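Got a structure for you, questions after.
Complex shown without one protein chain; remaining protein chains in place.
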Amino acid sequence: MALVRVKNLSRVFDVSKPWLNRVIERRSKAFLTAVSEVDFEVEPRSTYALVGESGSGKSTIGKMLVGLLKPSSGTVEIEGIDLASETDAAKIDAIRSDIQMIFQDPYASLNPRWRVRDIIVEPVASRGGRTEGLAEKLLEQVGLSVQDAGKFPHEFSGGQRQRICIARALASEPNLIVCDEPTSALDVSVQAQVLNLMSDLKDDFGLTYVLISHDLTVVRHMADKIGVLYLGRLVEEASPNDLFETPKHPYTQMLLEAAPQMDGFGREVQPPEGEIPDPINPPSGCAFHPRCPIAQDICKRQRPEMRSINGMRVACHLAE
Amino acid sequence: MADPVLSIRDLSVEIPTRHGIVRPVDGVSYDIQAGEILGIVGESGAGKSMAGNAVIGLLNPPAHISKGEIWLNGQRIDHLKGDAMRRLRGKEIGMVFQDPLTSLNPLLRIGDQLTETMLTHLPISRAEAEKRAVAALEEVGIPGAAERVNSYPHEFSGGMRQRVVIALALCAEPSLVIADEPTTALDVSVQAQIIALLRRLCRDRGTAVMLITHDMGVIAEATDRVAVMYAGRLAELGPVRDVLTHPQHPYTHGLMASTPLASQGKRRLHQIPGAMPRLDAVPDGCAFNPRCPHATDKCRQAPVPRVSNGQAACWYPLVDEKVI
Amino acid sequence: MLAYIIRRVGQSALVLLIVGLVAFAMFRFVGDPIDNMLGQERTAEDIERLRSQLGLDQPFVVQYYKFLEGAVQGNFGVSYRQGRPVAEILLERAPATLELAMVSGVLAILFGIALGVFTAIRRDGVLANAIMSASLIGVSLPTFLIGILLIYLFSVELGWLPSFGRGETVDLGGWTTGFLTESGLKALILPSITLGLYQMTLIMRLVRSEMLEVLRQDYIRFARARGLRDRAVNFRHALKNTMVPVITVIGLQLGAIIAFAIITETVFQWPGVGLLFINAVQFVDIPVMAAYLMLISVMFVGINLLVDILYFFIDPRLRVDRSGGH
Amino acid sequence: ETLRWARSGDALTLDPHAQNEGPTHTIRHQMYEPLIIRDVTGAFEPALATDWAPSADDPNVWVFNLRQGVKFHDGADFTAEDVVFSFERAKQPNSDMKELIGSITEVRAVDDFTVEMVTDGPNPILPSNLTNLFIMDKGWTEANNTVNVQDFEGGEITFATTNANGTGPYVLQSREPDVKTVMVKNDNYWGIDQFPMEVTEIVYTPIQNAATRVAALLSGEVDFLQDMPVQDLDRVNNADGLVVKQAPQNRVIFFGMNQGADDIEADNIDGANPLADVRVRKAMSMAINRDAIRQVVMRGQSQPAGMIAPPFVNGWTEAMDSESTTDIEGAKALMAEAGYGDGFSIRLDCPNDRYVNDEAICQAAVGMLGQIGITVNLDAKPKAQHFPLITDGKTDFYMLGWGVPTYDSEYIFNFLVHGRESDIGTWNGTGFDNDDLDAKIKSLASNTDLEARNADIASIWRVVQDEQLYIPIHHQVLNWGMSEKVGIEVDPEDQPKIKYFTMN
Partner (left out) sequence: MSDLPIPVKPKSRFRLALESDLFYTFRRSPVAMVSAAVVVVLVLSAIFAPLIAPTNPFNPASLNLMNGFTPPMTPNAFTGDSFLMGTDDQGRDVFSTILYGMRISLFVGVAAVFFAMVLGITLGLISGYVGGWTETIIMRTADVQLTFPSILVAMLIFGIAKGVTPVEYRDQMAIWVLILAIGLSDWVQFARVVRGATLVEKNKEYVQAARLIGRTPGAIMLRHILPNVLSPVLVIATISLALAIIAEATLSFLGVGAPPTQPSLGTLIRIGQGFLFSGEWWILLFPAITLLALALSVNLLGDWLRDALNPRLR
């Protein structure tokens, strides 16, 4: 059974101007659809990756998964329980301690005024759990030393901080960790350390990851399944090999083509056309159609549904 | 070979700090030819930006050039002061910064920022400058340039703004462009557009480009030669294909190996232990020695050999280590 | 634009309503108006009669409304102390304060901005540092002390400038001005320096720190990297951006000048509303206090409204529709 | 020549009968005239009356012959009718001058230039009461709808509050209350040849802040300064072209104590009034070191007082005026005897803008009383708030200063010793009320046998002294600072009349 089941998930932000401006300028309310009708499932002990360009709704989905944001519609079920509609406080609490998150910016993720020990044990301490020696144990598990528990975050480098964040995430012994761009602020050499650590911990603790990233190489390296987002919509979902070898959606193809390659010496690519449209007034039909090299009439009119093709899911009228 | 556009000789930059003198650029030398793109790559804090700022004379005090020479088109410029240096900026050296959102003055129209730059450097009339401003915007691929000159920066998207910044850097036709992480803040698709633009300009105008980035992929695709920096020093310098496919310096090698590559599947990533030292605690000898698997006592004591084109700053350069 | 201004006007009106409430509450609850008006030999009847005459038996909201209505028409009642309508006294005194505030405001803004820019640009210069140190003394010396010292030096010891009052004034249809006579102009010098000095120091320090902040911005680095002349960088690029936050504060300071005039007016016996107010406080002359309060807030709100609109013209980002994009 | 004249406060109103207050009278004196004034020496001088005498026929009548050919500023002729009108106006309930003419029952015009005043008994000193009673023009007053005296306390303003139409030597040119009042020479003044009248324009400016006031004189912006701060006398005297002229003032400063009440609220003793015990009052007086106050606070500009009558006043004796002694030990003993050996605490109400260094004197007294165990909490405030406390009987321990424009003890007794009634004893805040004494005081007004009258006065003073009704402090010395070109001697009542000024 899937650990995470996301159904028809949408999130709309109200970005209207103040009331008075709307009245005077005769505008209606403006809504930004950050996430629109997204469906996916995450198997236990697997890594599910979400990729997409900036503003495609990755973080918004991540926050809805962990309950930091409420969905506008649709549901997120973790272990069969929907945090938004569940009323049993005990169940909610149980699920909450089952989910953790690692953020992009290791510098902003740690309260600079707290000692590392207090930071790490906070998830447990705030629930009244036993914290004796816990921080030290976790620090060793993430490859730091016991002495570090008494230090303050500013005494650590970015990679070390990310390890502390991981230690904090592990403190409440979660099943699911949502990682929002965990390495994009790190240098390659440190990124490798963190990615390796994440893989090790996954095996050791039987963790499930939802990995959010815009870096295709990282995603390919880590994920068991990849979902590609464009303008808040899931446009394609497949295993790494399928996705990278035979991308079905023109956007995925464009993305793969445009991404710089380590062996692409002097590669002359035709750079993709245009930029991501304004999410407040997204294009009709398939949101990608204005930039799509193969777009046809139907793409303008009708929003493509997710279809399964050869074990991949793709939302494109023309994909086959 | 023709004289290089830019030639840096044994350049050091020093910053006096609380913990002693920090040397974010330490004995760096390289040349850039006309029409060539030199990539500068390295981890955050390796001194890439400092080197670029030193060239254009925009080091923030107390940082200053402590040693070495910088030659631009046969003129020595590292000791130029005040107005003399200012005349070179924009005119001879164009600069593109990382963040297009903050590089443009929010209160001035794009066109005004362009004409003001041209009028400062070129002996042309205002009308002429305005005409050229439109042309400059067209050249970097801004649609509807004639109207867009009257727009304010906030009316552009990120990618467009970076094009404007490039247009500004190029509008006085400098012979050298320093681009400090020009694409880091941008999406891949836009990044590809900007890189293509830079390459085209370099090719069409014969401009020399110094492209600072930490993205190996960008280096591979965009540059002709690459200089790898580590802890303020040059680790390796050479044609991009040689350096990336056959790195001689263990650091370059480690860097390449720790990047997840499609070809290598899901195996454990190669990992360089530790992290780049803080610049106030660079170890003696080779700066990389504590992290290097091959380090000997010699690496820990003797200063490393000098880098020359195609050769690494290492006592024990790797041979035949193919990475890609 | 329109919406912006309407909102500002609305907010200003709200501010005035609240201030009005305070003023009204002072009237209603602090000085017992009956006590103040009837004195010793009052009878229960007298009190009742006066209560209904003053409308004190009506509901609070009605009373407040009546008060506001009166206030809008400039009817603030009669000063307990002077026995004259407050509005009349205020009108008589306002020109003195306004002229003083205007001169010191202009001085403070001109010198404040100029010195602020100078000290920011020559951040490490000897002169700039000297100015900065002096400015700290400026904010550390109470205004009244400065006034006393100026009088001592320039009036008593040197005998160059008058030590008190407005000098000769010319009456221009109800507005008495000191601008048109030599003695009036001379009399303005010391008080306006005293009053403006503190605000000038504040503005200068603010301009400096904002300017330094702006000078650190990427677009300034980029402007320098394009080889623009220092003058263009400092003034066209930096100063204009500095003005955006500075203007708001200047607006606040201008309001403060009018209030700080209380001190200056006391020291220099300047016949303005400040002197009136301090006397009112000593005498618990509630009508004058309340009216002064309203007067100050109207001026303050007015200035800030102007400033906000000015703000709007300086910063193009405010002018466009901000809903889309990010 | 312009006289630039400054003092600490402004006239409260111009209405001649609305306020009986020194500085207010001072301004009026330049524009209005009473029947009689006092010259710089304090002697009577004819003003609008040329001569006056009790009627030969009726001891209850005074006859005044009026000056002829006098015109008001607006050109109207001055006649007996105006005098009658003005006296009637001054007797209105709103008038603050009514106490002074309380004994007058009728004023009648015999002819255009003769007026008779009928009193309720023989009143030998009536003329003394008239020196601040200004005459208004009946026609002007009626035309401007200001027949009724302004209700000052009630906050009323009338035409007469801000305008003036007198017979005086100067004409009001402009007035901004608390700011500036300008008067110009009245070229039609009846006495234009009699008096120097060298000042052609008067610019009167109140300056509250003492230092600013002195600075204005020092810097030459002011020619004539009243309310000179005593500490600056030397400085002004030593300055080029400036002089300070001084003279003893007809004003005594003292403390009053509420001794009539059974319990007072300003102290910390419940159920008893320590001030009711004469031993306490004596002890308090003995604790005050008047010499020290003279030396330090007043810088020699005062004369220690033993009674609350200035030396100018009929009834003053040197013996009584030196009765105050300082004796801390004796005072402590008295306190112990009265049962207050441990002292008590009390609030002292004090003005801070009326008398010379009033607040500093109170402060000094606080320290001195502290030495005999009385903890004094000082509450100093402007005169406008202080005086009502006394007249309303809301203070238990207060400072007051008293000048005697009539130069007779009766004036003091009427206001300060007689038990408080609606039209007499109005400034007696002590709660002291002795019916025998009151009768004696009342009889003074109509006692024409001056010897017997003086004996009565002496005996009343004896009681006041023995009861320690008040604690006298000192007689003020008056200081006027002026430019050397101003020629004028100090007026003991602090009432400069500019028509006497010479300018050279």
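For reference, chains read A, B, C and D in written order, and residue numbers begin at 1 within each chain.
Everything below uses one rule, namely that a contact is a pair of C-beta atoms (placed from the backbone, for glycine too) under 8 Å apart; a residue touches a chain by one contact, two chains touch by 3 or more.
Predicted model, so just to flag it, every value in this text is computed and none were measured.
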Of D:Q363, D:T391, D:T426 or D:S446, the one touching the omitted chain in the full complex: D:Q363
Contact partner of the left-out chain, one of D:V171, D:A266 or D:V280: D:A266
Residue in contact with the excluded chain [from A:P112, A:G206, A:G266 or A:P293]: A:P112
Identified contact with the non-displayed chain, of A:Q104, A:N175, A:Q193 or A:S213: A:Q104
Residue numbers in subunit C that touch the chain omitted from display: 11, 14-15, 18-19, 26, 29-31, 136-137, 139-145, 148, 152, 156, 213, 216, 252, 255-256, 259-260, 262-263, 266, 277-278, 280-282, 284, 286, 289, 293, 296-297, 300-301
Touching residues (missing chain, whole complex) on subunit A: 63, 66-68, 93, 96, 99-101, 103-105, 108-115, 117, 119, 122-123, 126-127, 132-137, 140, 146-147, 149-152, 165, 168, 172
Residues from subunit D at the interface with the omitted partner, ascending: 210-211, 214-215, 218, 229, 231-232, 234-235, 265-266, 289, 292-293, 295-297, 347, 352, 359-360, 363-364, 366-368, 370-371, 376-380
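Going forward, only the chains that are shown with their structure count from here on.
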Common touching chains of subunit D and subunit B: C
Centre-to-centre distance between subunit D and subunit C (centres being mean Cα positions), rounded to whole Å: 41
Between subunit D and subunit A, distance of the C-alpha-averaged centres to the nearest whole Å: 90
Chains grouped in pairs wherever the two touch, ordered by label: A-B, A-C, B-C, C-D
Complex contacts: residues of subunit D adjacent to subunit C: 13, 150, 152-157, 161, 176-180, 205-209, 211-213, 215-216, 218-221, 381-382, 384-385, 392
Residue numbers on subunit A that touch subunit C, as the complex places them: 15-18, 20-21, 23-25, 27, 30, 55, 278, 280-281
Interface residues, subunit C side, partner subunit A - complex: 2-4, 6-7, 10, 321-326
